[in-house]
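For this depiction, one protein chain was excluded, whereas all remaining protein chains were kept in their positions.
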């Protein structure tokens, strides 16, 4: 089940970077959801390469084609299959990768595990696979929007340049106004500058994405091993280049219990908490407050500098990437983080329907 | 499947803190594994309360009783069921929790989700559930040890007190020599002092546990959504009080790709990498280097200070914990982190048997 | 997952015939179901050995003990664990089975598969495992009864003695009035006579159980591979000694489409069909009519006659069962068939909650 995500709303993903197509099948999607194909495409456009001068210059249209499960504009409950045909492949750019292992890529581990690999464009290990997540996530978001739930992510750190305040201090929608997807224009400018500088060096840089889900009612999430934050963690860590996940107070362990505990109170007759260090989750179940979490991404492993490595036979070799690559994955990863959050939340919604008699 | 963890080696957990028993069933355990019950009990003893003056003074023997799946000292391939009978219950300590929601606990979310909850001792949300993980983890470790794999965790941060260097600079086994389970005696002393001080205040403190798995061969881990680090993340984040997970370079995003990439080389004819910022994992699959990761734990939510909250009817109320509680979960969480790592790794081993024809 | 049945309402089973206990864990049971322990025990009593002179004379009380998941008489949504302690074990009766394979038993296949087996009383392969199904089935039935659904099974054939008419011609409740559980007293008498005769010979006999579920609304069952009848088939075929499953017109393929098709009509404003050759299921989904199916059981493999076989080393040997065995499993299998039907139906109910937005 390694290429399937979700328990009830399940995405099965397929496709290699330079194969015929990338695509997926969503099984378990309830019937009756209105499918807005323009919205779905707009999410793919946020992820697509070539959208700005700080992403790869590969120019892929990434148009999604649905093959099943939708009838007269609505989901039918049948599996929703979709494909995105591959194009603009410069497979020859990858010929030198056939027998040499790129440092910090998955070439060596796939070769060792399977004894065979499609090396062209990274094959199955390419981040092109994340297209599928964005398609499925967009469908989940359409369903969640009907339930009053909004998900938004943004770039909160690039290298050492951090957004100075926590998410409540910004209008997250502003993140879409600049190439790095940071809601603060001043910080955004500094981040973009850093990416340009790193790009000029033929190097790459990582960073952190923050994601917020608003409107999730109390009661979603499944104890013990399918806690909402544990599956969000699984979801995020499954994204290419992701190295860490934290929610609420996360890795900031400097405070005491009495400082961090979120006291309950009521506001206009509704239960709420005075603070939200829990990140909207207690015991793995949503408590009605904002769910927020942060996701760390390493720098893209593909750099335009010469590196030492070995070939399949174990001989010392060097490698220097050709091709068109991202100096920083963050701006394109923002819609992917949102998509995985949407898939996870919608699955938890469906599961929550079965908790009581 | 929320109370089941794993794909092939699967632990199903049951039990409430003040119910008759805590226990579990392991399905999918291969036959022929020698079961050393003393070893299993020794792991439980590392987790048990009352083991030192910086853990809760509850004194529970936590003796495991196996009910099935073992014959003449070996696993048979049949499900291994086990129970740990509950004792030393001071249920009356929890009477005040029946109708009041403890801040940053799961009382409110369980009540909202299920409309009913066993409030005694936290019921199903109690960290007593983690006993089951330690039992299953001990069996997985026995199997992994036969494959030459060793897993060891330790406390690397309590509050703001950090272990100054990375894990390679210590003898991890030394962590067992002090109550806080930190391999550096000087740092350990400072951590213990901090916990004692926090305890004296009726307060609690969190921290970070680092875990290292040595000897994992290249090729374990399943792309795309069941990446080894993504499932380790799921596993760790499912532990009570866990707020974050990172592996390899993790949230340290200050470096460039050229600084972080792990160049391949060979050493005595064996493939290795010059550095290990990948944390032993590339594309979600082990590369033969040490797998290491860090897990953040918040302070225990139960404090002996008065806090504001609400009751079931939404009326303002206050709460002040009675009972015996941990001022810091770290030392007792160390064997739990190891156990979840072992369950995850052994499951990945079994899956890896099916990757090639 | 081989010891787990169900997708949302999931029974995980454990235990060997002569081990400490038989038991199970039910995960995914919704909260709020009233647990009538007397009812559950009454179902176990229908399955228990020693209930009449045509069942085995082993006398086992088979009292169920719940360990978790129930609070103040209701399910909480947490896993429901239960055990039935083993007693009245005559393990010595099985000493001769340690090294010899009983014909048409699972001794040889388990030994080959796992390289080790608990031979005492058949170990994990004993039909004693079906106790767990009856407990879980009873809980599912309590929940289904609240939804207006009743499940009833009966013995419709023993050897060549068949119930002459289809189920609608009998009051199924009458089946509980005789030892063989056949609703027609005349046929029941002939069946009982046959079983007594076979028992006197030290031999065994098989037969067929018919099961009917009334009150299932239209819309339960999941296409394509989890069709309601396909999972009922899986459920029934997983019962010890089961050799076949059919529903509706089943193996009677003598009629043409025009003769078998169930024409739709309305009755008092409700959709119904004029006939029910579909067995209440079309495209794997319930249509609101009675669901009915038939299950074939072979004769118990353990006979008190000498048989040829081989031992572990492949040497020719003979075997003659000692111990107390059933001459015919049918009467005790009736509650097991009902239980598996209940588990399947309740799982389908929970799944059906997630089909529409």
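Per-chain residue numbering starts at 1, and chain names A, B and C are given in the order in which the chains are listed.
What we mean here is this: contacts are C-beta pairs under 8 Å (C-beta built on N, C-alpha and C of every residue); 3 or more make two chains touch, one makes a residue touch a chain.
Everything numeric here is computed off the predicted structure, so don't read it as measured data.
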{"item": "Among A:46, A:117 or A:141, the residue in touch with the chain that has been omitted", "value": "A:117"}
{"item": "Listed residues C:76, C:157 or C:187, member touching the removed chain", "value": "C:157"}
{"item": "Residues of chain C (touch criterion as defined above) contacting the omitted chain", "value": "1-5, 7, 13, 101, 103-106, 108-110, 112-115, 124-125, 129, 157-160, 198, 201, 203-208, 218-227, 229-231, 233-238, 243-251, 253-258, 260-266, 269, 271, 273-274, 277-279, 281-287, 294, 296-303, 305, 307-310, 314, 316, 351-352, 355-356"}
{"item": "Footprint left on chain B by the chain that the document does not show", "value": "8, 28, 30-33, 75, 77-78, 143, 146, 223, 350-351, 353-357"}
{"item": "Chain not shown, touching residues in chain A", "value": "1-4, 10, 12-16, 19-25, 27-28, 31-32, 65-69, 71-72, 74, 76-81, 83, 113-118, 123-124"}
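Note that only the chains that are shown with their structure count from here on.
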{"item": "Chain nearest the overall Cα centroid", "value": "B"}
{"item": "Inter-centroid spacing, chain C versus chain A (mean Cα positions, whole Å)", "value": "46"}
{"item": "Set of chain A residues in contact with two or more other chains", "value": "223, 355-356"}
